[in-house]
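Data block below; observations after.
A single protein chain has been omitted from the complex, and every remaining protein chain is retained in its original position.
Entry: chain A
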Amino acid sequence: MSGLATIAKRLLEALPTLFGVILVTFMLTRALPGDPAVFYAGPAADAESIAQVRHAMGLDRSLPVQFASYVEGLAAGDWGVSLSTGRDVTEELSRRLPASLELTLLGLLIAIVVAIPLGVLAATRPNSWVDHICRIIVTTGVSMPVFFTGLLLVYVFYYLLGWAPAPLGRLDFMHIAPDRVTGLYLVDSLIAGDVEVFRASLAHIFLPALTLGIFALAPIARMTRAAMLDVLSSDYIRTARASGLATRTVLFTYALRNALLSVLTTLGMVFSFLLGANVLVEKVFSWPGIGSFAIDALVASDYAAVQGFVLAMALLFVTLNLTIDLLYAVIDPRIRAAS
């Protein structure tokens, strides 16, 4: 089967999942206690104004009618209007999702760059001091709550040392956001050729990304270590060694490539929980991401926004799983052969 056909088939298979997500989210938001009409009628509303608001929001219609009009809207690309911000949910998400993705991806990158070598190092010298140090680092990273790491980094690098810029979000007052291409400031500023904005964005994103990275070290490092240990004790590695191949070749060409399979699976999971952990980092660093938007919407019973967020996440994960499966095929020739 060709690659394109695989992708098409997988996307088709995702449709029932997505419909399920839409239905369940719709029901769940409605099942939440709390009445959005009361909330949005404002601080001095009476029964009459609450009824007006309820009507304006369409919440006086029956659930099936509300669901039908929601699905109809979705089919037409209309995700509804967020009540708390009064803007289209798609507009909100497209403004905030890149901020979250940029942060998460960079956090993940930092984690990978540190954790994989750390894991390999620990696996080649099990139970040595390197292994112990690795264990201590990752345990500390995963034991400290994200917001605490965040506050600590702000305290040390901004408050005490003054090295980091003020935790005021993606850019400070002096810089203007680069023209939007991808929505990722690091990428867009390079496309625009604006080195100064790139540096400023990097300075602003570094601490929050590091916070996320520290949190994500543990699973990646531990998984790399375990997978490497497993692979290194296998027959083909012994054969390779016995054939007199260089240690580097054995380690990186044969062992690591095979170990990466399980690391890749872990990466998918890590990515998803980093998106979740984002919320707390966003609060500490005033990052205008999707997590704080979703939480605010949830607390305010902002139905359209919550539904939109969950749907966007579902789409993201469908894509993510697909990408990982495709990457398997790149790494593992057996999968290519099988298909």
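Convention: contacts are C-beta pairs under 8 Å (C-beta built on N, C-alpha and C of every residue); 3 or more make two chains touch, one makes a residue touch a chain; residues count from 1.
By definition in this document, contacts and distances are computed from a predicted model.
> The complex lacks one chain in this depiction; which UniProt name from "ABC transporter substrate-binding protein", "ADP-ribosylglycohydrolase family protein", "Transketolase" or "1,2-phenylacetyl-CoA monooxygenase, subunit B" does that chain carry?
UniProt lists the chain that is not shown as "ABC transporter substrate-binding protein".
> Check each of A:192, A:298, A:322 or A:335 against the chain that is not shown and name the one that touches it.
A:298
> Kindly state which of the options A:118, A:250 or A:279 is in contact with the chain not pictured.
In the full complex, the listed residue that touches the missing chain is A:279.
> Specify the residue from the set A:73, A:183 or A:288 that touches the hidden chain.
A:288
> Take the complete complex as the reference. Which residues in chain A touch the chain that isn't displayed?
32-36, 38-50, 52-53, 56, 83-87, 92, 96, 145, 147-148, 151, 154-155, 158-160, 162, 166-169, 173, 276, 279-280, 282-286, 288, 291-293, 295, 298-301
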